[in-house]
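A single protein chain has been omitted; all remaining protein chains appear in their positions.
Labels A and B are assigned to the chains in the order they are written; within every chain, residues are numbered from 1.
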Amino acid sequence: MDQIETFYDVMRRQGITRRSFMKYCSLTAAALGLGPSFVPKIAHAMETKPRTPVIWVHGLECTCCSESFIRSAHPLAKDVVLSMISLDYDDTLMAAAGHAAEAAMADTIERYKGEYILAVEGNPPLAEDGMFCITGGKPFVEKLRYAAKDAKAIISWGACASYGCVQAAKPNPTQATPVHKVITDKPIIKVPGCPPIAEVMTGVITYMLTFDRMPELDRQGRPKMFYSQRIHDKCYRRPHFDAGQFVESWDDDNARKGYCLYKMGCKGPTTYNACSTVRWNEGVSFPIQSGHGCIGCSEDGFWDHGSFYDRVTDLTQFGVEANADKVGFAAAGVVGGGIALHAAVSALKSAQVKSQSKPTVQNEEA
Amino acid sequence: MTRGATAPPARALAGDATEADRATVARRTSVYVYEVPVRLWHWINAAAIIVLCVTGYLIGSPPPTMIIAEATHQFVFGYIRFAHFAAAMIMTVGFFGRIYWAFVGNHHSKQMFMLPVWKRSWWAEVWHEVKWYAFLERTPKKYVGHNPLAQIAMFFFMTVGMTFMIVTGFALYAEGAGAGTVLHTIAAPFLAWIGNSQVLHSIHHLGMWFIVIFMMIHIYAAIREDIMSRQSMVSTMISGTRTFKDDRPD
Partner (left out) sequence: MVVQTPNGFDLDTAGRRIVVDPVTRIEGHMRCEVNVDENGVIRNAVSTGTMWRGLEVILKGRDPRDAWAFTERICGVCTGVHALASVRAVEDALGIQIPENANSIRNIMELNLQIHDHIVHFYHLHALDWVNPINALRADPKATSELQQTVSPSHPLSSPGYFRDVQNRLKKFVESGQLGLFKNGYWDNPAYKLPPEADLMATTHYLEALDLQKEIVKIHTIFGGKNPHPNWLVGGVPCPINVHGDGAVGAINMERLNMVSSIIDKCIEFNNNVYIPDVIAIAGFYKSWLYGGGLASRFALAYGDVPETGNNFDAANMNMVRGAVINGDLSTVHDVDVRDPEQIQEFVDHSWYEYGEKGRGLHPWDGETTPHFELGPNLKGTPTNIKEIDENAKYSWIKAPRWRGHAMEVGPLARYTVAYASGHEDVVNQVDGLLRTMDLPTEALFSTLGRTAARALESEWAGRMQKHFFDKLVTNIKNGDESTANIEKWDPSTWPKEAKGVGIAEAPRGALGHWIKIKDGRIENYQCIVPTTWNGTPRDSKGNIGAFEASLLNTPMERPDEPVEILRTLHSFDPCLACSTH
């Protein structure tokens, strides 16, 4: 048994020393209201605890969340999979197929009831009895419910699982539905992004393993540690924004100097994600650094706000294919015209009234 | 005119006039309506809103890039946003002040916040006023406070409209202030309910046009009434006293 890579090993890998490990155990004991005599027991449990099993299911998706996950540099994806978690089911990467694959999942659910983490990539379609996404001959939504039932917690990977993403964009022909609208009785951690940043994905997992708790979530269910600030709040082009120095058109001089992409429709000001700090692919760059505005890919319904290149976006949420300024100018035009007309009629009328009622008025005044 | 000079004054005078007002109107040609705080608020608020509209529009569609100084020092867009936020703070504080005044000021000061929808007579006056604006009535009524149509406009465009702009504006501001700040903690449920902050920007922006439209109608109506109605308008908002152009009690 001493060959098992345990929770303790994971913590050691994370750079936590034996001493701080013991301290962690005594703090845990104290937090649980147990005496110091329990510390060695907790330590022992930690040292022999198996790797947390993870079941990773896929619904309607493009699989780029998985692709992103394997790009993780710290920790390396291989270390996560070999030493930190036990990825017992993942259709995209697992060796077994068909019945053997389904059996692998059933076995983990049976053996680790309430202990395993369910990771969901993609989402279930609810239209057509769920048959827009079939797995094992049945609607994916059934598999999701089955895997969720005994899970300890659920991670919703990416915009698909968290919000619906592209397949849920209007008119959402398959009625693709985010996970939290189907599974309502489990803690769900949303890790949005299309896809999320690799190190954010592995960061969320290692946080749960290292500190043995759920990450703090914001009101939308996103881990605060990565999603509490906007791209714009930490964007290195922000001084140009404040200065009013913008890229005015693609590949202009301002673009070549790296000015702010606000006028090109950058959604950094409305997007909560870690791109401008953690950056992508081991910190090499992120969308804005490479010259394209943020398209808001970690936001709910980011597909349905008109063109990605508009700053003032279309009011599609009201079914209007025009932006506030277009609607406003048009309305102001109509009202202005109305006023002009009204003023003209008023002037006419009052002239009429005056000429007709002159004697009466004089009479009254007299 | 349906009611002649024979109608009892007490029932005929429109709006929220009190017995005292009625007496005044019948006897004199001017009455003190807008107390100093209301007038002060009106003009400060009007100025703040105009600044908010101009800067808000520019926040949506920034002016062309200028290269005057080092980016950190130039701060052109920063100032535009600063002006927006400064005016927003003034408008907000003023609005709260105005609400306070609705409690302590004279009864005209309450009109903007409450529509007496339960009063049949009020609806009759609304109808009358609609007809006056539609050129179906030859003579307007006298009002000490707002005419009922103006009151409706004030209520929806200003009381509701400004509340909307303040709520959405401060929610936007809270996003900049950042999670963990008091403001953000207050706004968080609202932000979560909205979901994508781009929606918040869009509705806040749309709100501006709502208010612009009010301003257009409001200013036109004020000037028109000044000329065509039987009482003063623009000068009332400056001096506070409403003057009437005739002595008829209604």
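Everything below uses one rule, namely that a residue touches a chain if its C-beta (ideal position, glycine included) is under 8 Å from a C-beta of that chain, and two chains touch if they have at least 3 such contacts.
Everything quoted here is computed from the prediction, not taken from an experiment.
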Which displayed chains the unshown chain touches: A
Among A:G244, A:G268 or A:G306, the residue in touch with the chain that has been omitted: A:G306
Selected from A:M94, A:A153 or A:V182 as touching the chain missing from the view: A:M94
Chain A, residues in touch with the chain not shown (by the definition above): 3-5, 50-51, 53, 58, 60-68, 70-73, 76-78, 81-83, 85-104, 107, 125, 128-140, 165-167, 169-174, 176, 194-195, 198, 237, 249-251, 255-259, 275, 280-282, 284-292, 295, 297, 303, 306-309, 321
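Keep in mind that, in the parts below, only the chains that are shown with their structure count from here on.
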Of all residues in chain A, those that touch chain B in their complex: 218-220, 224, 228-230, 233, 239-246, 248, 254, 259, 262-263, 267, 269-272, 296, 299-302, 305, 311-313, 315, 317, 323-325, 327-329, 331-332, 335-336, 339, 342-343, 345-346, 349-350, 353, 364
In the complex with chain A, residue positions of chain B that touch it: 57, 60-67, 69, 71-78, 80, 133, 135, 138, 175-176, 178-180, 188-189, 191-192, 195-202, 205-206, 208-209, 212-213, 216-217, 220, 224, 227-228, 246
